[in-house]
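Before I ask anything, let me first share the structure, which is written out below as structure tokens.
Note that one protein chain is taken out, while the other chains of the complex remain in position.
Chain IDs A and B follow the sequence of writing; residue 1 opens each chain.
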Amino acid sequence: MTNPDTKQLEFDFKSVQAEIVRDSADELRLELGEFAGPLDLLLYLIRREEANIFDIPVARITDKYLEYIRMMERLDIAVAGEFLVMAATLIEIKSRMLLPQEPSAEGEEEAEDPRQELVDRLLEHQKFKLAAESLWTKATVEQAVFTRGTIETDDNNPEISATVFDLFEAFQKIMDRHKEQIQMEIHREEMSLAEMIRNLRSKLKIEKKLNLQRLFEQMGSKRELILAFISVLEIVRTESVKLIQTDTFGDITLELAES
Amino acid sequence: MPDEKAEPNTNGGGSRSRAELKSAIEALIFVSDEPLPVRTMARVLDEDKDAIASALEELSAEYAGRESGLQIREIGGGWQMSTRTEHHEEVREFLKTKPSAKLSLASLETLAVIAYKQPVTIPEILEIRGVQSASSIKTLLDKRLIVSRGRKDTVGKPMQYGTSRDFLIQFGLKDLSELPSIEDFEEFVG
Partner (left out) sequence: MPDEKAEPNTNGGGSRSRAELKSAIEALIFVSDEPLPVRTMARVLDEDKDAIASALEELSAEYAGRESGLQIREIGGGWQMSTRTEHHEEVREFLKTKPSAKLSLASLETLAVIAYKQPVTIPEILEIRGVQSASSIKTLLDKRLIVSRGRKDTVGKPMQYGTSRDFLIQFGLKDLSELPSIEDFEEFVG
């Protein structure tokens, strides 16, 4: 708690609200913010239409809702799946509302209002928005409180307290490191030393002599270069070949010795 | 308070006077870099928990009564020393801090759902918020405001989440029971 930068939280609760901003005559900007989902949009529409949440004028609200979605599409704003699901729900409720109420012939209790489930969700959602706001207030008060500065004993404890997710992330990091290594190893296997030696031998048989400078230049990677170098040493050791260098620091040629 | 010196502690294994006990507690709370639980103090000082608790109440009241710039209070399951809110402007001016480190509204709302519904799974949060909350959850985990609380015994065994001790500390709560009841928000709805 000695570092206020990482410990304090800031919320701009009042500044983000779902709203349509008219920037200029021909441009509409939709400000929903990251936090706004279909429920927020619905609540916004209900408030703007001055409708009663317990008696939502579904037809009107659905039209408005669809209008917004269309506008989002027009503005090339990716409409998240949950907005479309809500649109479907609204349309369904709207059509159920249009059906004539069946007279409760069997005298059973009245059929449930098709809007009920949606209203419940909106109310529940609204409650948590208020809860979030109260958390924000608490955190704001708490931000007026500061804990002590670092004291010497804090430095003796360069430790972090870990959660199970830290554990997982630590493991992931190691595995990622490991994966890279494995890929490198696989790459290395692309040409083995044995293959390199075989290649060199057959080349030498055909061309009788090999310019080593040129040979090394052909190698694609440092690893291949090393392999080539070792192969040359191996061939020199095991075959009847001569290494010829005509002048100091000049090119070296590998020549098949006459046998 | 010289009288208290004469009053031996008869509860725990400690042989401290009341004043000595309070003084030692004050020192421990000061050096601790997180809220200090009563049981830790009891163990370190070899004193009875009740003796510690009542000394803490007294100590805390003394700080409050003294017009001190500091306070001692219970938060996140332990006791902590901090500055009093009325000095926030001066302290902020000195530390050159602004209220910072962002928690987006999405994260805050997700946190509210987790705080009140814990343990809760990602699909359950989605149901209430109506929006995907994955990135908020990641943020909250990174900030250590929430922790995993095991898996739920349903299809797919989804991970459940709850709030952490850091949550209590950052939001100034003694424990979860100090959260206002969610039903209290009902009357404002609609």
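Keep in mind that, in the parts below, a residue touches a chain if its C-beta (ideal position, glycine included) is under 8 Å from a C-beta of that chain, and two chains touch if they have at least 3 such contacts.
Being a predicted model, the structure only gives us computed values, none of them experimental.
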{"item": "Residues of subunit A (touch criterion as defined above) contacting the omitted chain", "value": "2, 146-151, 153, 156-168, 170-174, 177-178, 181"}
{"item": "For subunit B, the residues touching the chain missing from this view", "value": "1, 19-20, 22-28, 30-32, 40, 43-45, 67-70, 81, 83-84, 87, 90-91, 93-95, 122, 132, 134-135, 137-138, 147-151, 159"}
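Simple rule for what comes next: only the chains that are shown with their structure count from here on.
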{"item": "Mean-CA-position distance for subunit B and subunit A (Å)", "value": "32"}
